[in-house]
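Every protein chain of the complex appears in place save one, which is left out.
Here the chain labels run A, B and C in written order, and each chain numbers its own residues starting at 1.
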Amino acid sequence: MIKKWAWLIGILAMPALSDDGIFDEYRDLMGDDNPAIFVIDEGEALWFEPQGPRSASLEGCDLGLGRGVTAGAYARFPRYFEDTDTVMDIESRLLHCMQQLQGRDRDTLLAKPYSLRGDMGTELEALVTWLAAESEGAVIAPEQVHPAERAMYALGEEVFFYRAGPHDFSCATCHEQSDMRIRLQALPNLTEHQDAAETFGSWPAYRISEGLVRTMGWRLQDCFRQQRWPGLKLGSEVSVALQTYMAVNAAGGVMTAPGLKR
Amino acid sequence: MSRIKIRAQQADGITEVKALMRHPMETGMRKDQAGESIPAHFITEVAVFHGERTVMRGYWGAAVSANPFLGVRFKGGEAGDTVKVTWVDNQGGAGEGDTTIR
Amino acid sequence: MRLMLRTGVLLAGALTLSSGVVSSERLDTVLERSFVDNGQATVDRLQQDPVQQACHHSRSTPPDAATATSLRQERLDAVIFPADGDFLGDWQRGAEVADNGRGLQSSDDPAQPNGGNCYACHQLAPDEVAYGTLGPSLTGYGARGQSEPMLRYTWTKLWDTHAYNLCSHMPRFGAQGILTEQQLKDIMAFLLDPASPVNQDL
Partner (left out) sequence: MNEQTQLAGISRRRFLGWTALLSAAVSLPARVWAWARPEAAFAATGIDTALAGLGGTPTVHDAIQFTTPDIAENGAVVPIRIEVDSAALPNVSKVSVLVEMNPNPMAAVFDIAPDTEVYIETRVKVAQTCNLYAVVEADGALYMQSRETKVTLGGCGG
């Protein structure tokens, strides 16, 4: 549920990961106002807007809790869906609904899922942001019932430690130790519950460096860019597996997204 | 999308207004991924009104951050009074929002 | 070298593994399906070499003693020292290499020189506050002197850290061709030259 004054009363607080307090003064001055509030509105409007050849809204979309149920749905991803017989993250589930319900073309939808420089946001970013806000305060509880869901966790763990590329980087290079930072950026230890919960629960997030809301799918793509790896496909097994790995490690934590990050 | 979120709160005769505006505030100096210049697009003027009274007018350059935040205080103002914030930008766009003082 | 699709059986479709074990064949095919070439960052980068493989399977800690010893020796033997025997370049240019975080990303211009991005993980010049902590502080490194063994040790750490610290997180700047010989000499000077900011008190 969206709280009327959430953007002003501290619910969208910055994560408290260790950076030796060097930015405390900066963050104090920044306060809690989060421009993601605009994107939440935009996403909500898009959810109810009839679109595509079938002129349908997304209200018939089943995000795992039943058709049209949005409250708390984000906090249960990634999860297995019978109709596709795959484990999906929220982004690939939304794309699935846009194709199935609205009759929209997958390639067109995938042409620019995330904002480029100079953009104010994409449809997918807005929808994910609103859905995350619909899970604000919900407990992170990804399904780990179906064998495919458990296999996704195992795959995610394996990929997390996989070293490759000219710099020999894996996810673990930066994210298997606690209280570390890169330059001045605090690095969460994603193998550990507390940091994983704080991190997973605060995406999507408004990035003040870009003036945009970014999603977890984008976050993973950009991590791999900086790892000097090739391009990660949206909704691919590796993307869903790593989100599962993080979500399961974060399970029991609380959704605070959309977050506010540098 | 031209929108403004505003909060106005009154205590001890002083009203504090906080406004957040949806605007890219492009400097005109950035290039997009294709290497093309992104045209300058920023709010040039902003104003805060208490009822009919102008309490502040601002003139901005492109150095004000994207999705701008503005906080001002003025004397007077009672709970229930209307506070309005307006802006215009360099491309002829405009925005307006209002709220009541709490 | 493209990733090999070693298994023809486990192709597209739902994941149906029942336990927490992911076979390496399986991983190759999943990686192949999940990534696409992106500029200079091509999918063949996902093929692991022996060091990456050893350090991956042991979760960033060195593998068993025998493998570790032979890998370490192999890396040590492969280090290429400066052809002219001169280890020290220009510390000012080295400072720029240390500061530059670009190079070899899909978003980087391959025509531009790669950076060392040393500050991402190490404290160096004490007046630079934006340093990471994944690696040890190297401020005052020059106090270790410029003896021949010290020069060779430092060069080796930069060229291929695994020759000494198997499964260290640090990139192999020489062995992987990230930095040129001249850039490595400049970094050496940045670390060791008494005039370098690394070796000044704040």
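Quick notes on this structure:
In this text, a residue touches a chain if its C-beta (ideal position, glycine included) is under 8 Å from a C-beta of that chain, and two chains touch if they have at least 3 such contacts.
This is a predicted model, so every value here is computed, not measured.
Partners of the chain left out, restricted to shown chains and counted across the full complex, are A, B, C. Contact with the omitted chain, checked across A:Ile22, A:Val69 or A:Leu116, is made by A:Ile22.
Of the residues in chain B, those that touch the hidden partner chain are 1-7, 14, 18, 27, 29, 44-45, 47, 53-66, 68-76, 86, 88, 94-99. Against the chain not shown here, chain C presents residues 100-103, 105, 107-108, 115, 117, 119-120, 129-130. In the full complex, chain A touches the omitted chain through residues 1-4, 22-23, 25-27, 29-31, 37, 41, 44-45, 48-49, 182-185, 208-211, 225-226, 262.
The rule we apply is simple: only the chains that are shown with their structure count from here on.
Arrangement of the chains shown, judged by which pairs touch: a linear chain-to-chain path with two open ends.
Relative to chain C, the most remote chain by averaged C-alpha coordinates is B.
Each chain gets a centre from the mean of its Cα atoms; for chain A and chain C, those two points are 29 Å apart.
Residue positions of chain A touching 2 or more other chains: there are none. In chain C, no residue reaches two or more other chains under the touch definition.
Residues of chain C that touch chain A in their complex: 13-22, 27, 30-31, 33-38, 41-43, 45-48, 51-52, 55-56, 59-60, 104-107, 119-121, 129-134, 169, 171-172, 176-178.
Listed in rising order, the residues of chain A touching chain C in the complex are 22, 85-87, 147-148, 150-155, 157-159, 161-170, 172-174, 176-177, 179-185, 187, 224-226, 228-233, 236-239, 241. Listing the residues of chain A that touch chain B in their complex gives 5, 7-8, 33, 35, 37-38, 41-42, 116-118, 120, 208, 211.
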